[in-house]
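A single protein chain has been omitted; all remaining protein chains appear in their positions.
Labels run A and B following the written order; every chain starts at residue 1.
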Amino acid sequence: MDEILFFVAGIAAIVAAAGTVFLRNPFYAVLSLVVHLLSLSMLFLLLYAQFVAVVQVMVYVGAVMVLYVFVNAYVGGGSEPEGGGGPSLRMFSYAIAITLIVTIGIAVLGTGLQAIDGSGPDDIPASFGSPGEIGKLLLTKFLLPFEAASFLLLVAAIGAVVLARRRRGVLPGEERMVAALDLLAPTGTGSMREGVGAINPTPGGFSARITPSTGAGTLPASDDRTGDDSEGGSR
Amino acid sequence: MTSVLAGPLSAINYAEPWYVQIIKALLIFAIGFSLVPLVLLYERKLLGRFQGRPGPNRVGIYGSMQPLADIGKLLFKEQFKPRGAIGWLFIAAPLISMVAALATFPLIPFSGAPQEILGTKVGLYGLDSDIGLLIFFAFSAIGSYGILLGGWSSTSKYSFLGAMRGAAQLISYEAAQGLALLGVVMTTGSLSLSEIVDKQDHMGLWFLVPQIVGAFIFFVATLAEINRTPFDLLEADSELVGGFMTEYGGGRFALYYVAEYVHLVVAGAMFSTLFLGGWNIPFWNGAPGFLDPFVVLAKTLVIVSIIIWIRATLPRLRYDQLMSFGWKILLPLATLNALVTAIVLVAL
Partner (left out) sequence: MLRSYLPLLIFLVLSTGVGAFFVMANTLLGPRFKRRPTTVHEDAYESGLPSDVQQGFRFGISFYLIAMLFLLFDIEVVFLYPIAVELKQFGTFALVETAVFIVLLFVALIYVWRRGALEWK
């Protein structure tokens, strides 16, 4: 039973990893990565690492991948041309690939081949891989990484806000986002300015923001979502 | 404590023979699956009463066959897929939702001491593991993909909006949900659900009392996680038609429905396990073991009724209110609750 599950999970992991690399559509690539991570979690479970297995699902599938999906949606999934990357980037990626191959090669030749016939240690304690054991390790051997992690999370929070602000602005007063349904309408749709023909909404462009350049009227940041109509043509 | 097996099974790493496990799993699956039409009917009946009407009462006695009629109707509809939909994702999405929902059902412990059934000791749960609670979270994380993919692959603006809203809502409340249970875990010193109930059994005190804040946060966050009113923003009928399932019909729609009601049952059972002492009957220590599953089910029914009651009472939240409630009230409150619990536990 273990063997069957191992091969199912292992093959799924490899296929999905290949899919992540080769699929052109970024959304499918992300989904492929999700499948890959789920298979990895299965492999962790087969190694008796219960806690790691379930955390793998919680953090990677539950959080990281949702983040990727949102980023995908944010940049407009599927329609973006691929970035080729410059020659230096290409060299860099080759270097990383070679390093990875060498590392894996050492691991396989060094210990992997010997372990092929073995069945692992026989006396795995019942508590192996349980949250309690991990907790003990975190509080003794890996105390510093544990505390460093909290600091890292703080830095990441700050970084997320700063990056988001630099990209398109999320802070009050910088640019104004509108209600969810407005996102789907072309800029200026439904306003009185459109009614009198003052603006021509561009069809197809799901522009989320009302910017001065499109002429839909600049709005104070504190204004509510119905601001369009109240502005009228009185600029 | 007479025998070793009186405690929770996970403590002694006990696993039944494989055939017992299979029978057990089949039985629990059958129970879990057949609870869906019952709860469906119960909700419609109760909602009807809340609104001063009888609810379904034409099909069968007191409308008892209504869910079956509904499912039959759904299964005999025409297969439909909108033109732009991404075929295999469109099919897989409701399946993921339903599988992820049902997979949390075996985690619920129905009895403490294993029961003697036909000569073998059987623990009345599908799975009792050191990481039981985390498995619950993991599957609800997977479940959010059912919604996300369903909305994405439909290529309808309502579906898409519902899905994006839904995913953001689910992850917003999942953090608070996880943090709210830290107090329970700290007090118990284990993530195994049957040990959590056992602890309440030994203390003679349900966690609802010492962890009242945690219980409140968990309850509210769970409402949001299972998309119940007032947090049903992702299928907000009045503005999004049907949210992420706008384009679904027939059996696929039924799957989303099954997922929703399994979620409802599991939410009730989880709350009664974590905070209402599971199979524990207060002030009655020598309760016979065969009562345990019924006690759990009764408590579950109470919580489910409360959730339905809330649905009949409260209007839907606005989306920005929903988000700020999750992040600005529930999350800090849950963090503080964890901190205070830790301090109290260590100080005592």
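To be clear about the criterion, contacts are C-beta pairs under 8 Å (C-beta built on N, C-alpha and C of every residue); 3 or more make two chains touch, one makes a residue touch a chain.
These numbers were taken from a predicted model, which means no experiment stands behind them.
Listed by label, the shown chains that the missing chain touches in the whole complex are A, B. The omitted chain makes contact with just one of the residues B:174, B:198, B:260 or B:292: B:174.
In the complete complex, the residue from B:41, B:147, B:164 or B:215 that touches the missing chain is B:164. Across B:156, B:273 or B:300, the single residue that touches the chain missing here is B:156.
Touching the chain that is not shown, out of B:39, B:255, B:274 or B:295: B:255 (per the contact rule at the top).
Within the complete assembly, residues 2, 45-46, 48, 50-51, 55, 58-59, 62-64, 66-67, 70-71, 73-79, 124, 126, 128, 131-132, 134-136, 138-139, 143, 146-147, 149-151, 153-154, 156-158, 160-161, 164-165, 167-168, 170-172, 176-178, 183-184, 203-204, 206-208 of chain A touch the chain that is not shown. For chain B, the residues in touch with the chain missing from this view are 10, 13, 15, 18, 21-22, 24-26, 28-29, 33, 75-85, 91, 94-95, 98-99, 102-103, 105-106, 126-129, 133-135, 154-160, 164, 167-168, 171-172, 174-175, 178-179, 182, 185-186, 189-191, 241-242, 246-247, 249-252, 254-255, 258, 319-320, 323-324, 327-328, 331-332, 335, 338-339, 342-343, 345-346.
In this section, only the chains that are shown with their structure count from here on.
Rounded to whole angstrom, the centroid-to-centroid distance between chain A and chain B, based on C-alpha atoms, equals 27 Å.
Against chain B, the residues of chain A that register as touching in their complex are 27, 31, 34, 38, 50-51, 54-55, 57-58, 61-63, 66, 69-70, 73, 126-127, 130-132, 180-181, 183-184.
Those residues of chain B lying in contact with chain A across their complex are 13, 89, 129-131, 134-135, 137-138, 141-142, 144-145, 148-149, 152, 157, 161, 164-165, 167-168, 171, 174, 189-191, 239, 319.
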